[in-house]
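Worksheet: one structure, shown below.
The other protein chains are all here in position, but one chain of the complex has been omitted.
Up next, subunit A:
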Amino acid sequence: MLKLDRKLLRDLVHLRGQAAAIGLVIAAGVATFVMSMCAYKSLEAARARFYSEYLFADVFSSTGRSPNAIIPRLKEITGVAAVDTRLVYDVLLDVPGMSEPATARLISIPDSGQSRLNQVYIARGRMLDPLRTGEVVVSEVFADAHGFVPGDHVRAIINGKIQELSIVGIALSPEYVIQVQPGSILPDDKRFGIFWVSENDLEAAFDMAGAFNSASLRLAYGNQVEETVEVLDRLLKPFGSVGAYTRDEQISHQYLSDELTQLRGMAVLAPAIFLGVAAFLLNIAISRIITQQREQIAALKAFGYSNFEIGAHYFNLVLVITMIGTVVGILVGFVLGDSMVGAYAAFYKFPSLDFTPDWFAVAIAFLMTTVASVVGTFFAVRSAVLLPPAEAMRPEPPPSYQPSLIERLLPRKTLSPEVRMVVRNITRRPVKASFSVLGISMAVAVMILGNFSLDAMNYMMYFQFRLAQRQDLSVTFVEPATESVMYEVQNLDGVLASETIRSVPTRIRFQNRSRRVGVMGVEPDAKLFRLLDADENPVRVPDFGIMLNTKLAKLLGVRIGDLVIVEVLEDKRPTLTMKVAALVEEYSGINAYMNKNRLHEALLESKVASGAFLKVDPNRIDTVFAELERRPGVGSVSIKDAAMKSFEKTVAENLMVMRSFIIVFAGVIAIGVVYNTARISLSERSRDLATMRVVGFTNGEVSIVLLGEIAAFTIAAIPLGWLIGYVLAGAVTAGLDTDNYRIPLVIARGTFVLASLVVIAATVMSAWVVQRRVTELDLIGVLKTRE
């Protein structure tokens, strides 16, 4: 081994603490990057495979009763490669021992034994025998949540009649990779399942022989989606189509796409933060070493080592640290990625979802860390390269200190000499001090970033389920219910108060933009289902005009006072021009609201209701629920508390893992920055400190000089970190903003406190480690040699 490389190794051993801290920061960034990229690749590959092998459709449309005679017309649409028509009905299940309602979506399977599109993958058991009645294939998550296995029986309330279905298989579908009930934000495995049943059974039960109510198209090329949607809408309009939509509006596909987008976001954000911090740490560490080795560099140059060799020597030092960090990060990233993919398997159901290492990401990781560390240390190494050897032979002139502004403002003698040294050390190199503060504040910011999502979720829950919706039960009706049905429901024993809503599918247009939106007619003086603005104040339902939620308004580019065109996609299909009267805040979905009476007038109908919100005597919820379930017109019933609990559980499970990672990572940054800063102060000051010890200062007094600086940095860094954390959280909420849900930028006070405490703990730990070195200062050694 060349002696210069041996020097490098020994320097590295000498620097091990700092090198480890920096390497860890790099590893954390690389691990997050590799994890996200591998998870992305695995998920995307699994999705692509499932979609193509099981023929996931490109365009979907739900209709009323449509005659099979129209099918040839669908096949003739240009660019359409395959058409599948079927029957789809949502029904309530009667699951023993389950007080909360469960909804099953029944989907027909033709006699051939397999659908033409959106095909079913049988995970366990077998496919339906189309010739037998009463058989069902159940989606895996639902079966698992209830412990159903092939051979079990389940009772469904189909068109008002209780029917016993025999489970023959457990299945997956590209259409329901994740099963989210329309109107929900998160999947609820226990309360929503997909049931595939034979076409004959469904035709018989719903009297739909020779007809379908759901069509799916697969396109030959993906580029004619918009045109196809238009044509399909035109063809199916007479049969009550509620508007065709594309994969972009298909729930399962949307969730997968959102997940992929988030992984991408994480793959960008994490390395940006971590490698930024690492570059900064490398910079201060290498600058320090180069200053320290000034005379060694001069000697090497005097003996003919070239500038290139000197530069390479220091870059190698940087690169060894970087490469070790990168390799560790990649390995950890693989492990985390593997467990992340494993966690996905519980959520997203594919026939096979395997961890796929993303070697391209690995190459990018090496490239990124190399660039970050070379850029971070470029100027420091350049100063070594450019160091004039003759000058470096001369001892460095003592740094010039000045009484700082703070000292001049305070009366003399208020500051002890130790404190004065601290103040002067900081003020002499303001840039370096600000970088240290910035580094520590990044740790605070990352902590906030890691924890705020839970605050935001809690706030969403509070806003949605406590402030806005105050019902206990919500009911939807299969067909719009007449006043008499509602009267019955409202007078059930135990119902304390009730409100009804009328909702219709529409397409809302503004200029050249449009969205498929359910418009809800709400009661003007609602007490249970309230609409709120961003400041949590109830919004009065105006007599005229339409109210949009802020997300929809943003998507359409609409402001209050603008006129929008509302095409109703039901029944008589009126087209209305309405003024946007108010905006309401909601964190999920895209919705529009209007006065219920106006909606009835516009639809030329009597006072029917699509659903109702009920306030129920807490002791009678179960009986009311059971009573409702028995009624034929009731499509679904949901208990708010149950929905909230399952939501909280899902969120908690997902966020907890993420949070613990992030707390560890923030700790890594905090320790990395604080330990490095402290260690460097120690090495810069060791002569001064030893001298102070020699002339009689105590260990404690000497420590003040060293640790006072760190303490000052940390104190300054905390508020700055709050600010940066807030800004980053804002960026994340913007990045996670999807049609399905938005994350409000809400950070609880506890999160700020926790972030500060973790960083203070990291500071105390690092300070303690470094402080022990003060007592070990080699008094004689330090005084004997220069530097």
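Here is the rule we go by: a contact is a pair of C-beta atoms (placed from the backbone, for glycine too) under 8 Å apart; a residue touches a chain by one contact, two chains touch by 3 or more; residues count from 1.
What we mean here is this: contacts and distances are computed from a predicted model.
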#### Entry: "Protein-arginine kinase", "Na(+)/H(+) antiporter subunit D", "Polyketide cyclase / dehydrase and lipid transport" or "ABC transporter ATP-binding protein" - which is the UniProt name of the missing chain
"ABC transporter ATP-binding protein"
#### Entry: Listed residues A:Asp11, A:Asp201, A:Asp358 or A:Glu627, member touching the removed chain
A:Asp11
## Note on the structure
Given A:Leu2, A:Ala69 or A:Val695, the correct residue touching the omitted chain is A:Leu2
### Task
Quick one: say which of A:Val180, A:Ala299 or A:Ala582 touches the chain that got left out.
A:Ala299
### Summary
Across the whole complex, the chain not displayed is touched by subunit A residues 2-4, 6-7, 10-11, 14, 295-296, 298-307, 388-390, 393, 395, 781, 784-786
